[in-house]
Each structure stands twice: as structure tokens, then as C-alpha cells.
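I'd like to ask you about the structure that follows.
The other protein chains are all here in position, but one chain of the complex has been omitted.
Each chain carries a letter (A and B) given by its place in the written order, and its residues are counted from 1.
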Amino acid sequence: MTREEVLSEIQSRFGDVILDFFDKSAKRVYIELQPRALVPVARHLFAELGARFHIASGMDSRTHLEVLYHFSVEALNLLVSLRVKLDKNDPRVDSLASTIKAAAWIEREMHELLGIQFSGNQDLRRLLLSEEWPAGVYPLRRDYREWDPGAVRDRGV
Amino acid sequence: MPKSVISIGPYHPLQEEPEHFQLTVEGEKVVDIEVSVGYNHRGIEKLSERRSFDQATFVIERICGICSTSHPFAYTQAVEDIIPVEVPERAKYIRTIIAEGERIHSHLLWFGLAGHFLGYNTVYMWMWRLREEILDVMEILSGNRQNYAMFKPGGVRRDIKPEDIPLAIKKIDSILPTVDRLKKAILDDPVLHARLKGIGTLTKEEAIAYCALGPTSRASGVARDVRKDAPYGAYDRLDWNMIVTANGDVWDKAVVRLLELYESIKIMKHCLLNLPGGEIDLNLKSIPPGEGIGAHEAPRGETFHYVRSDGTNRPARHKVRAPTFMNLPTLKATVPGSSIADAAIILAAIDPCYCCTERMAVRSADGRKLYSGEELLRLSREKTSRIQKELGKR
Partner (left out) sequence: MKLPKLRELLEAVNSLVHRPYTSRFPFEPHTPYPSFRGQPKYDPDRCLGCLACEEVCPTEAIAHRDLTDDGTPRRVMIHYTDTCIFCGSCEAACIADHQGIRLSADWELSFFDRAKESFETIDKELAICEICGSVIACRDHLRWIAERLGELAFSSPTLYQTRLRELGIIDPILLEAARSFGREDRMKILCARCRRQTTLTTAAWPQGQEAGQGLT
């Protein structure tokens, strides 16, 4: 399939859930989806097109939280990023871990660093933070403040 | 048979970085493995947000000592992808030279460690002595053996002087005969065949399901290499081969890395001898708002960086994904079913780089002294000497 065929199929099949379609360059496409449509589109890319799942990157965009899922169709040198925007007060999205095994660890990481709930993922244990880290403190959020009075502050930074 | 749990880590004589494995064993066989990481977490993604785009390159370099070039390479490509813009030709060649030099030293390091786990300490010493030549080359070209400080968004920081190139080529050429000798010594050895063949097999379907990367996936027959799939740098300016084998066991992973050594030497020499003239830096003054993605084939697989800019001189978000993050979960597929003596070499076969995998605040991890890790090492070496005796008898 050519690049145009791939993109037009995505647009025709999922057109009703696509909020924004940004064709940035020959290698990069950014698609914004409604959160409920994430799993079907991701399944289409991963299972049907055979695209590789790179990683998911979550970020705090001040007014909302957003998560980007990056897939690449290697034969076409095309990287498709699916964006979902989540409400900051109750960020939840369906889990991809059952469809794509590789997504299990990154969902654990985003859960503990940003506080995003992945419905359907039973295993959201801590991956990177230690057990002593207080619950409800999300380091990658903009409103994160240093909570540990015993942290060492050295010259420099 | 009753099950018992062997705990390896966090302080681990097998590898330099802290990690925690829990192997559930029944008798001699491993039935399950649980991988815990997070001991090296330093907060680098958050640190990037407090530095300018140019200064952040130095933080990114220090994510890992072995793959010190891979992260800046992917990061600078991500920043250049925001605009998007292409760096000058000479900068592309210099970046490729440094990246391939790093690949050579990293693979030699892995061979040394693999020899160490199997009990072949001679291989360990030889490979690391060979590494000294390539590290000298990196010192000549960039000024340091690690953390080369060569990359910046828009190009490279320092030029390669023409008078340094003959000495660099001479040193790279001096590695080849020894690699040839070691290749024959490794590939002919029946003890190594018995030790590594059929161990820790990762099937092609599992490699695709777990999205494994680098030599781990190429050994399982998945022909993926960012340098070929999405060419960047000088990788599409010359002919070189992607090494893919079919079986996916530890033996294949070793063979892939060995043959990649030859390809890297070829690429590095070609780029050094054919350096084009011109500028080395675009002198980017400001980065417009937007987002960019950069990827580079590190020695362990694909490094992926995502950078979001909001028009200031600092990244608004910087996501770093190292290859070991995707390769570690494959251990759940390769380790169960093997014997305990093989666990050490299977864990090492994915060439784990934990400091790449986790990048946030280190908390006082009270190191629990463990003796089971040393036990694993001893078991591994005992198996090797057992096989050596058996083959010696024949």
C-alpha cells in the first residue's frame, strides 16, 4: 500500500472519531482522536497494517493531559502519532496492554508519573518510582513541587 | 516439585547497574521471571525541561555511558524535526562517524561481558583491550573517551581535523586482525556452541508482539534497523548490510553483534575517508512551537525521542525511550523454561542498559547484599567447565 492509500483508509474508516488530522511532512502524521476510539485505531495500525509500536508519551499541557501513541509503518518510512486529550481532573483512557504486549510497561510508567488511569489494565504497579514515594504526587505534572525536605541540594542546579 | 524464588539484585555482580530479577524455579528449571527496574531513575525528562535546548544535550548525553551518542543523536534529530530542517552534509558524516565508533566499542564491551559470564575471562580481557584502540580514536576525534559533547541541535560542536584522520584510520585498521582471530575462536568453539545454541530463544512472533529492537529482534529474523528503514545521517550514502539471522537464541544474538562490528568498521572508515567539506553547524537561533520525533539505531536498538516546544528556549516536554525498555519485557518469554545456569547469559544477551531504561530520581535504595547473584555466576561457570570436560573426554 502507498502512503496515500494508508492515510485515506484511516480517514475513511475512522473519520467520525478523528478530531484533527495533521499531515506534517512525508514522514510524520499526527492524528487527534477521541479517547474512546484509541483501541480500534491502534489495533488497525498494529494488527492489520503491521506497524511497529514505538512508545507512548504523556504530557501535561496545562489545560489538559495528552497522550501520544507513536506507530511506524516501516515499509513506507511513515510515523503516525495518535493523540488523545484527557481531562485533567479525571484522566482515563482504555488500556492498550491487552492488544499490544509492548504497551504494558509504558502504561505503568504514565500511571505513576502523570496519574493517568488505564481502564482494563489490571497491573498498574509502580515501575520506576520507589515504594516511599507518596501516592498522588505526580512528578511530570506542571504543579509538581519538591516534597522531600531531606533531598540533598548541591551547588549548581 | 516445590518452587523456590531466587532473587537477583538490586546490586548485581553480573552487571554494572542495579536491577531486580525474581526467578521462580522448580528444581533446576526456571518457570517464571519478574523484572523490577527503577533503581537508576534520575528525573532526566524533568531536567530537560529546565535547560535550554542546547544545554539539554549535555544532560541527555549522560543518560548512559555506553550509548552516550545515541541519545543526543536522537534528541538533536527530534529538535530539528520540529522545524523541520536538515543539517549540513559534513555534520551528517561527523555524526555518523561518532555513532559508529560508539557501536564498535559497545559491541566489544558486550563480548567481554558475555565471556565473563561464561567463564572465559581471556575473551573478556582481550575484547576490552581491543576497546582501548577505539576509545583512543574517540579521544582523538572528540576529546573524550565517553560523553563526546559533539552533538548540538543544528549540527555538531567540533570539527574533525584532517591531520587526525590518518591516525584514526590506522587505529581502526589495527582492530580488524584481532577481531578476525576472535571471530574464528568464538565461532569454532564447540563449548560455546553447546553453551549458547538453543538457549533463550525468542521467536519471531514474540519479537514482533513485544516490539523488540536491535540485535535482539534481528537475531529472531525481524529485519528492522532504523538506519535502513528511515535513513538519516550518512547511512544512505554508502552500501552496508543489515545482519539478520533466524533462530533467535543467544548464539544468534552474539553472531549478529559480531558481524555488525565489521559493518560498523566499514561505515566508519568510509565516512572518515570521504568527509565532505562545508559547514558543521546551522546556528539555529530559536526553535518554533511544535513537536518533533527523532530516532537513532543505538547499539542496543532504536532510541526514540519526542520533543515538544512551546516557542521558548526550553523543551516543554521531552520523552526519552531507550531500546532496553522494549527489550526487557522479552525476558518473560525467553527465560522461563531454561535452567538456572543459563539464566545469567540469557539476561545478558539482550545487552541491557538500565540507565537508559529509567530516567528519574534516585532514592536511597538500601542495597540488600545478596549472595544468590554470585551463586548464579558460579553456576554458569560450573556448567561451562562441565561441558568443557565432557568435550575434552571425547
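Just so we're on the same page, a residue touches a chain if its C-beta (ideal position, glycine included) is under 8 Å from a C-beta of that chain, and two chains touch if they have at least 3 such contacts.
Quick caveat: nothing in here was measured; it's all calculated off a predicted structure.
Residue B:I140 is the one among B:I140, B:I165, B:L284 or B:I387 that touches the chain not shown. Shown as candidates are B:G27, B:P166 or B:P190; the residue that touches the absent chain is B:P190. Within the full complex, the residue among B:H41, B:R103 or B:R157 touching the omitted chain is B:R157. Residue positions on subunit B in contact with the hidden chain: 51, 54-55, 58-59, 62, 129, 132, 136, 139-144, 147, 149, 157-158, 161, 164, 181, 184-185, 188-190, in rising order.
Simple rule for what comes next: only the chains that are shown with their structure count from here on.
Annotation: 25 Å between the Cα-based centres of subunit A and subunit B. Taken in their complex, subunit A has these residues touching subunit B: 24-25, 27-28, 30, 52-55, 57, 59-60, 68, 70, 72, 74, 77, 79, 81, 100-102, 104-106, 113, 126-130, 132-133, 139-140, 144, 157. By the touch criterion stated above, subunit B contacts subunit A in their complex at residues 37-38, 41, 43, 45-47, 50, 81, 84, 209-211, 224, 229-230, 291, 293, 295, 302, 304, 306, 308, 316-317, 319, 321, 325-326, 328-329, 358, 360-361, 363, 365.
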